[in-house]
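So, chain A:
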Amino acid sequence: MRHLPALIIAIPLASAWIVPLTSLVSAWLARLISITALMFTTLACYGSLKHAMTLPGMRWSYTFGGWEASSHGGIPIGIEHVIDPVSGALATLVAALALLTVLYSGPQIPLRRQVRSGVYHGLLLTLTTGLLGMTITGDLFNLYVFLEITALSAYALLAKTGNRATLASLRYILVGTVAATFYLIGLGHLYAVTGTLNMADLSVRLSQVQDSRLIGFALILITLALLTKMAVFPFHSWQSDVYTYAPPMVIPFIAGTMSKVVAYTLFRLFYTICFVDGSVAHHVARQVLDVVGVVAAISLVAGSVLAIAQKDVRRMLAYSSTSQISAVALGLAIGNASALIGAFTLAANHAFAKACLFVAVGNFHHRSGAQNIEYLDRLGIRMPLTGIAFTIAALSIMGLPPTGGFFGKWYLLSGAVEKRAWGYVLAIVVGSLLSAVYFARVIERLYVGSFDGTGHSPSRGGTPRKFSKENLPFLMVAPMAILVIFTILVGFYNYDLVSGLLQYMLPAGVEWKS
Partner candidate 1 sequence: MTINMVYGHLEYYLVAILLVMGLYGMIASTNLMRKVMAMNIMQVAVIVFFISLASKQGAMAPVLPLDENHHVKSVLAHEVVNPLPHALMLTAIVVSVATTGLALALLIRINRHFGSLEESVILEKMVKE
Partner candidate 2 sequence: MLRLDILFIVLMIACAWGILNVKSHISAVVIFGAFSFFSCTFFVVTGALDVAFTEAAVGAVITTVYFMLAIYKTGENVVPVRRKVRGGPNP
């Protein structure tokens, strides 16, 4: 019980090391180990969240190696894990989605290619480890290490399908490495003026630093790096190719969780490290955050506009992701209670809904070979379950009540209105309307279809195969159903979510009155 925060990392990591090994013996065993490990990881995340909520201050710190790391007057010589309501909830979400992904990829990874399947599962486990570590670590350099674990696993998994995917993945490597390097330089500057890497200690010591130019430079670099990893508009160009050519079984997980974890890092960088009242760092960080707000507002609209122009469903979803994660970033930038709660709700909703959309698209593709929107003709009628799942998730991203997306956007809007930032209000409204446009186009295709079906040259999108029944493996439908249910639950139990969890996530100094 005492060791739950360490087990969050130790379980998936220990199994990641042995899964490729066991796959030399039996691929079946390897899959069993991964599923079991992720199940226990999810439980550990949930358990530590529950326990952290009962602690005073709702902050559970776990130090590694018995070296003190927290900042209560001492010197942070070690590394710590910090479980608070945000990180605990996000970790639970990541672990749960990873579990669903392993289940979902089951029917699509042929067991007879046993080593390949073992390597795949090992990489999936390290990817999960990296994301979990980024979420709960309390040390900036440790965060870099986990960032690299995540990134390297993602590069490899995304290149799995070969050919164009490798090219997209290479671009991702180049862009991602520049981002990681920027992060490291920014971190170096912060270290140079504070002498510490522990976040809590850094917050204390940074508030005494007077050099605004240096802090500004460091913050700009780290923010640039994080925005690139989140694929916000001017830095988004790696994402679309990667999502389009990636193997369909990992893309729901990566699209659903990676940008949220990075967004949470951005949140911590500003709200728990820099925002100490009256310090120079606070002032500088506020200015940087205002710029982030403007960029996010532009990106919110631009992502939607780019999404409308796409023919390939997955590319459209990639641009939609850019738009949605910008909404989250915008919420962080506005920074009052409603906007932050809106950002958290949107992030949770987007994690479930976007994962669900990619699963649904993967299922369409699995059954019919279709990827372009124009080949989706009437698939919703022939594959009713997948069609319904796609529709509900799409409605949720568009922000129609009673889904979680609606409440998220509502909170976000009221936050912007409270702040009297009318430009942001406009951006949110326009972005939502545009998202309705591009999703409506797909949904129309799914259910009404174009009746001629001529005029398309059969290209790489693939001509649809003939079939009449849905007839998908159970393991490909069940994760989709679970994701849809969660998407709906985020909407229905929104009030409980806010009063039971989200309001504790707010940083000190931001009060929530309902």
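Regarding candidate selection, all candidates are chains of the complex that A comes from, given by their letters.
The definition used in the following text is that a contact is a pair of C-beta atoms (placed from the backbone, for glycine too) under 8 Å apart; a residue touches a chain by one contact, two chains touch by 3 or more; residues count from 1.
These numbers were taken from a predicted model, which means no experiment stands behind them.
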(message) Sticking to the defined contact criterion, which numbered candidate from 1 or 2 is in contact with chain A in this complex?
(response) 1
(request) In the complex, go through chain A and note every residue touching candidate 1. (result) 141, 145, 148, 152, 155-156, 159, 162-164, 166-167, 169-170, 173-174, 177-178, 180-181, 184-185, 188, 191-192, 460
